[in-house]
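So, subunit A:
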Amino acid sequence: MAQFTVFDILRNLLLATQWTVILSIVSFIGGGLVGMLVLFARISNRGWLRLLGRGYVELFQGTPLLMQLFLAFFGLALFGISVPAWLAAGLALILWTAAFLGEIWRGCVQAVAKGQWEASASLGMGYFQQMQHVILPQALRVAIPPTVGFSVQVVKGTALTSIIGFVELTRAGTVVTNATYQPFLVYGLVALIYFCLCWPLSKTSQILEKRLNVAHSHH
Partner candidate 1 sequence: MSLIAITDVRKSFGSNEVLKGIDIDIARGEVIAIIGKSGSGKSTLLRCINGLETIDSGSISVEGAQLLTEAGALRELRLKVGMIFQQFNLFPHLTAGRNVMLSQMVVKKTPKEQAAEIARNMLQRVGLGEKFDAYPDQLSGGQQQRVAIARALAMQPIALLCDEITSALDPELVAEVLAVVKELAADGMTLVMVTHEMRFARDVCSRVVFMHQGRVHEIGPPEEVFANPKTPELQQFLGMNQAA
Partner candidate 2 sequence: MQYQWNFDWLANYMLVFVNGVAITIELILVGAVLGVCLGIVCAWVRALGPAWLKPFVAAYVELIRNTPFLIQLFFIFFGLPSLGMKLTALQAANIAMVVNLGAYSCEIIRAGIQATPRGQFEAGASLAMTPLQTFRHVVLVPALQRIWPALASQIVIVMLGSSVVSQIAVEDLTFASNFVQSRNFRAFETYLVATLTYLALAIALRKVLDSVGWVIFPRRKA
């Protein structure tokens, strides 16, 4: 059996990390786009749309991500399509991310004072104009820290895709552990790599939030 150096292990892990990063980015952007739809559904004037949005959010926030991955993997297979792991992973993560981002953004939009809606309405603006020029810009500022904060959850969420066979960092960790019989070292390195991916995002979110509160206190 070949002897593995720490460098060998690290190289294997880092190669797999690129898939973690790619999946994270795809999920975050895709989730953001669908999340906007969720947001608009949640704040819509139409009751049925609000209900639909609420049901969507409660479903995806009230069930385990792992279950959602399984359902995506096996659910799509029902239609006879052979579903590669990456597709199921991406789909599930996008839908899951959309639920959380949509909810975060809804909170931010609702945090914009009612007076803003009233003022812009009395200036003759229509709904989309209000959103575009008055509400969303203000909501955006408040939304940035928690959105950046959620990106951390997305990166951590990709770890579960290893369970349905997607080869990313966690899966690589399992494979390498089985080959080297050094779980302490390997999973330690895996944790370290995740930490290096996540901690800067966490810190950025914290710094943005502090800056936001400082800015608020001047108003």
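By definition in this document, contacts are C-beta pairs under 8 Å (C-beta built on N, C-alpha and C of every residue); 3 or more make two chains touch, one makes a residue touch a chain; residues count from 1.
On the choice of candidates, all candidates are chains of the complex that A comes from, given by their letters.
Note that the structure is a prediction, hence the values are computed from the model and not measured.
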Touching candidate for subunit A, same complex, options 1 or 2: 2
Parts of subunit A lying in touch with candidate 2, wherever the complex brings them together: 59, 62-68, 70-71, 74-75, 77-80, 152, 156-157, 159-160, 162-163, 170, 173-174, 177, 182-184, 187-188, 190-191, 194-195, 198-199, 202
